[in-house]
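This is the structure, below, for whatever I ask next.
Just one protein chain is left out here, and the rest sit where they should.
Chains here go by letter, A and B, matching the order in which they are written, and residues are numbered from 1 within each.
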Amino acid sequence: MCKINPVEKTPLPTRFVTIQRGRLEVAGNDVTMHFIQFLVVIALALIANPLTNGVFFTANNFTNLMRQMTTTGLLSLGMLFVILAGGVDLSVGSIVGFSAIIAAGATVNWGFPVWVSFLLGIVTGACWGLISGSLVAWFKLAPFVVTLAMMTFIRGLIYVYSEIAISTRAIPSFTALGSAVVFGIPISTMIMAIFFVIGAVFLNRTPLGRSTIAIGGNRETVRLAGISVEKGIITTYVISGICAGVGGIMLASRLGNIQPSLGGSHELDAIAACVIGGANLAGGKGTVQGTVMGVLILAVMNNLLSLRNVEPYWQWVLKGMIIIAVVLLHSRSQKRG
Amino acid sequence: MSLVLREIRKSYGRAEVLRGVSLGAGYGQVVAIVGANGAGKSTLIKILAGAVPKDSGDLELDGRPLELKGPRDAIRQGICTVYQELSLVTELSVAENLLMGVLPKRRGLIDWSAARARAKEILTSIRFDAIDPAAKIRDLSIAKQQMVEIAKALVSKPRILVLDEPSAVLSGSDLDSLYDLVVQLRDQGTLVLYVSHRLKEVLNLADRVVVMKDGQFVAELDPKEATEDDIITLMAGRQIEAIYPERREGSGVPTLTVGRLTRVGEFDDVSFQLRSGEILSIFGLVGSGRSELVETIFGARRPHSGSISIGGVAKRFNAPANAIKTGLALVTEDRQRTGLVLGLKVCENINLATMHGLLLSMASRRFDSELMINKLSIKPERCRNMEAWQLSGGNQQKVVISKWLLTNPSILILDEPTRGVDMATRVDIYQKIDELAVTGISILMVSSDLTEAVSMADRVLVMRNGRVVKELDAARTSEDEVLAYAIGGHYV
Partner (left out) sequence: MKMNVRKLVILVTVGLLALGTLIMSGCTAEEPASTPADKSITIGMANLALGDYFTGMRNAVVTAGEDLGWTVTATNADGDDAKLVEDVENFISQGVDGIIISGAWFNDIPAALNAAEAAGIPVVLVDRMFDSQNFTAWVGPDNEFMGEQIGKYIVTQLPDGGTAVIIRGGPPENTIGINRTRGVTKALEAAGNFKIEVSPDFGGWSTDGGKIAMENMLARFSKIDVVFSENDSMSFGAQSAAADAGRSDEMFFTGIDGANPAILAILEGGNYKATGHNDANVIGAEGVAVMARILAGEPFNKINVMDSPIITIENAEQFRNAGLWQ
């Protein structure tokens, strides 16, 4: 029989917040990146005011800012889940357009009550996600290819359904959601915030959420641990579809007139927000908090540039530079020892 | 003295990994370096390979100071390193990997026949001729891949060759080829630095044995006189009386019955019975179908014919989830590829197989992982929130085992549980396995380590070419007999 000295458990001091070697930790989690993101948001906000002749810090502008970040925020949340599991969803822009026009059409053309139309829009988003997810999970097709194809397919269907815009401005119950403001905060933004909270809880405290991150890290290990990888992957795409569906409803409600071209290229902003928020496009790394930061940074930047009337092309230049800087900063921490 | 290390120090942040390593070695020697994981061996190797700069201390080559500016510089200076992790490009062929960067060209295009010929030349000169230069790396077994890795290091004819656990994935004739090669190189005047956990092999092969502990060389032993126990004591810094626990009889109640299990091309007509409290080891050369067999029992692969019964009830598993529910657990042979999610925290990995319900309880997850870290002595202690890739191999293996222990298995399958694990941790793991058997858990253990397979088990199943060739009672057999059956001879 082996006689080995019993291991003594020496109690080590735990502090809630520790700073060491350039890492900031709160309750054992590395929040250095989030802290830096937060600093960036503050910095942007601070220089924004003088650069816009004091318009930035007005209540009116803050309300606009919040409303403007709702669509990207919702899409980024859904995108985060897909990215965490190692995929990507390029079809969310088209899903936004599809939900918007289905909801509008259902109300205007088919006479459904507004809440039914909204539900319909969201459900169709979930269905598209189900299809994309199934193709990726069961047929093992590359997410980029599948969602790229879906993006085109869905956009085509939108035009098949309606070549012209559908107007909902005459239906106040339809437009209420997108324009209503409570205490200066748009209802649509509140809904986005609720989604983020639910998303965070789901990601951090449910088995399905935890296994999503694990799948992005190592599919085979997860499979051998008895978790259905297919179910996990499909769930992420369904979540993305639902988020896009809700985003589409919000946008439709806000605009009052839905063009079939609605929603294009929103997917890239969603991906950018996730990346700026620290998510690794290869999967397995990322947080809801980080994505929120990414959305904030993009929204403040957009607002600032719009107020200064910068050409859209400069905005692309800036966005590109920020993404590269962020990826550079992350690159060290993502190399394994 | 051809290679001199003097007071080499290296720290990562506040952790001092090397605390003044000194060594002198001449050409034409085999110097074995042994030490527990975390003793600093990998860091030392990386410094010699030019991959990592030292903080202080001197390196001298042939009497001149040696400053390595990077891995290519090291190779140019004549120091080649073969790491434990394979660095081959799996989609390319053996020849392309061997001659990477120096492929022969003819009129601007790659001359494939010349490349193959040159690769063949290299392989033959070190007597690894069983390898086909045109074969793609991913079609080769791990053992053959390792041999290509070694061959690659020899292309530039280095004066100093550093080998990190070269024998971990080898067995049988491949192992012999490796030993012959080391001897050949030594006789040709190469200095071979040989890092290994296999103490017996080290004592057989080396001219000098150096023991590393806590960032320093603590002792040098003469292999002709030292014993394994001497080395272990020096490595662990404490007295370890026996490596392997004493065997005991199982209770006899059959828990797992495998009948004529077959997967075409992998294993054929395998039948055996596993009893409660018993340790059954499966020994065989690499490629004998053992891993495929246990994966099939676990439900990760589907059998083509045959039966599996658990507790007398026939079962058909179409996914690991079913097997787990029935009480099986599989610790796979490649912990990095299929046992861990390296980017996740240790506590996440430990809880990976036991996430149930709608909402997870953070408190019980924390409790479970702390419990396991404690019970299996996973180091470092506060590793719960560390990411899995930061742990040493032995501790990573313990994490995987913890994950499965949490599922409360009645049948625990271990595939190469101590591969690449240092001796002190091995002892921990053997101890744990024995404890589990005592509580009535049936243990199926695949092993390529002959001593481990015979010493740990109650019975040994020998497999060759996908078939069970012999079942032996461990108490009444010997390592030679087991090996003989595994190779294909008859034991007299």
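Before moving on, here are some points about what is shown:
The working rule: contacts are C-beta pairs under 8 Å (C-beta built on N, C-alpha and C of every residue); 3 or more make two chains touch, one makes a residue touch a chain.
The structure presented is a predicted model; accordingly, all values stated were derived computationally and were not measured.
One chain is not depicted; across the entire complex it touches A.
Set against the missing chain, the residues A:Ala142, A:Ala176, A:Ala282 or A:Ala325 yield one that touches it, A:Ala325. Only one of A:Ala180, A:Leu208 or A:Val310 touches the absent chain when the whole complex is considered: A:Val310. Listed here are the chain A residues that touch the chain not shown: 21-23, 30, 32-33, 47, 51-55, 58, 60-61, 64, 68, 71, 159, 163-165, 167, 169, 175, 178-179, 251, 254-257, 259-262, 303-312, 314, 317-318, 321-322, 324-325, 328-330, 332-333.
Convention: only the chains that are shown with their structure count from here on.
Centroid to centroid, with C-alpha atoms defining each point, chain A and chain B lie 42 Å apart. For chain B in complex with chain A, the touching residues are 13-14, 238-243, 245-246, 298, 300, 319-321, 323-325, 330, 332, 337-344, 348, 351-353, 355-360, 362, 374, 377, 381-382, 384-385, 389-390, 403, 427-428, 430-431.
On the side of chain A, the complex with chain B involves touching residues 1-5, 7, 9-10, 12, 20-21, 28-29, 205-207, 210-211, 213-214, 217-218, 220-228, 284-285, 336-337.
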